[in-house]
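Up next, subunit A:
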Amino acid sequence: MSKIQTFSSFVKRLIIIIVGLLITLTLLFSLLAYFVPSVKELQDILLSSFGNPSLMLNYLDQKGLGLNSLFFKVVVFPGFTWAALIAAEIIWFERKFLAKMQMRVGPLYAGKIAGLLQPIADVIKLVFKEIIAPSSSDKWFFLSIPIIITSIAAALLAVLPVSEGWIIMRSDVSVLIIFALVGFVPIAVLLGGWASNSKYPFIGALRGLHQMIAFEIPMLISTLGVVLLTGTLDLVNIVYAQSNIWFILLMPIGAFVFFTCMIIELERIPFDLPEAESEIASGYLTEYTSMAFGNLQLGVYIRFYAMAGVFTTMFLGGWYGPQILPNGFEIANQVIWFTIKTLLVMILAIVLRGVNPRVRIDLLLRMGWSSLLILSFVNLFLVILILQTELSQIFGV
Partner candidate 1 sequence: MSKLSLSVGPQHPGSGHMRIILTLSGDYIIEAIPDPGYVHRGEEKLAEYRNYIQNIPHLERPVVLDATGAIFPYVLAVEDLMNIIVPERAQFIRVIMAELNRIISHLYYMAIYGIFMGHSTMFMWPVGDREVFIDLANTIAGQRVTYAFLVPGGVRNDMPEKVKEQADKACNYFEKRLIEYEHIFMNNPLFEKRTKGVGILPKQDAIRLGVVGPTLRASGVKSDVRKDDTYSIYNQLDFEIPVSNACDSWSRAWIHMEEMRQSMSIIKQCLKRIPTGPVKLNLKQIKVPPGESYSRVEAARGSLSYYLISDGGKVPYRVRIMTPSFRNLITIPYIMKGVMLADMPPTYWGIDYWPVEADR
Partner candidate 2 sequence: MVETSNTESTLIEREQKLAADLKSRFGDVLEITIKSKRIKIKVKSERLLDIANYINNELGFDHSTSVSGVDYPNSKEFEVVYHLSTYGREDFRDIVIAFSTRISRDEPKTLSLINIWPSVEYSERETFEMFGIIFEGHPKLEKLLLPEDWNDIPPLRKDFKPPGR
């Protein structure tokens, strides 16, 4: 292979590869279509649907991949692609917003308007990098961690009610499902730290473990308050219960405790001890490179979106909101309101990131076990107070 001299020769080479790939694919496709009937049928529809796309749509419905099929919900709308898109744009927004708060510009050149395509540029860059697993590390565990963490984050989306109709899996124990999944992340973090078999990631993994275990209990108790008030474990019913009053007005302390625990759970800056750059060289993420690191980051931000979604469903009244679209589009209106509230929660977390230094591990644990725990119990008593007295009738809960 001749040495790639300049950028233009690199692009030339890239084009040659892509064109070659396209040609072989079409040849293969037409060959297959000649023998296998179903592929021939797909080819005819593909060619004829250029005229009117509806042909393609009902072909997909036939096949069970249509708009309101489970496949579409899981893969596209409230599922992975929608969350990945929001996660990518949140990364862009965070970098742009923090930059503005810090007197600088932030991403600028990727994409025409103010670096909008920066996340996509990052992904392309990461794809071309080489995945290096340290020689002394346990390779299979090491490389499986990014996949595990991203899949947990994506699994969280399953029970998230984006709007009345649009929910992937409506089960009457969805709150339990969420906390089961959230509980699994520290184990994955510990595995990651242990598998990379070097000192700094191990310290980072241990800290991650301490942090997440310490803060699941206050989080659980504050959600217990919500569950007690509504009497159900199903997120959709929780949202229905908030039709005339949002729970954040009923139990602000519970909301505050849940929000703080959420940030600690997600290891955001005031509490990002597991990957504290200045002390232990970015903790358990140290040894990951290229797409493994990219996958991890995507997983972290999808989990950020999912947890913010859970916060909005439980405390900010899910998809309820004044009717801004003409009455034909109720579902779209609900989706818009759900997304706006989730984005607001995420923006608040980003502002906290711009304003605070990192917390030390002992301060964090002391705060967790003492103040947050007490606050969550106080919130519990308030909820019981509301339930027992006739206040609950007033709020129509």
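Definition applied: contacts are C-beta pairs under 8 Å (C-beta built on N, C-alpha and C of every residue); 3 or more make two chains touch, one makes a residue touch a chain; residues count from 1.
In picking the candidates, the idea was that all candidates are chains of the complex that A comes from, given by their letters.
Not measured: the values here are computed from a predicted model.
A.B. asks: Touching subunit A in this complex is which of 1 or 2?
C.D. replies: The touching one is 1.
A.B. asks: With touch defined as at the start, can you tell me which subunit A residues reach candidate 1 in the complex?
C.D. replies: 98, 101-104, 199, 203, 269-270, 272-273, 276-281, 354-363
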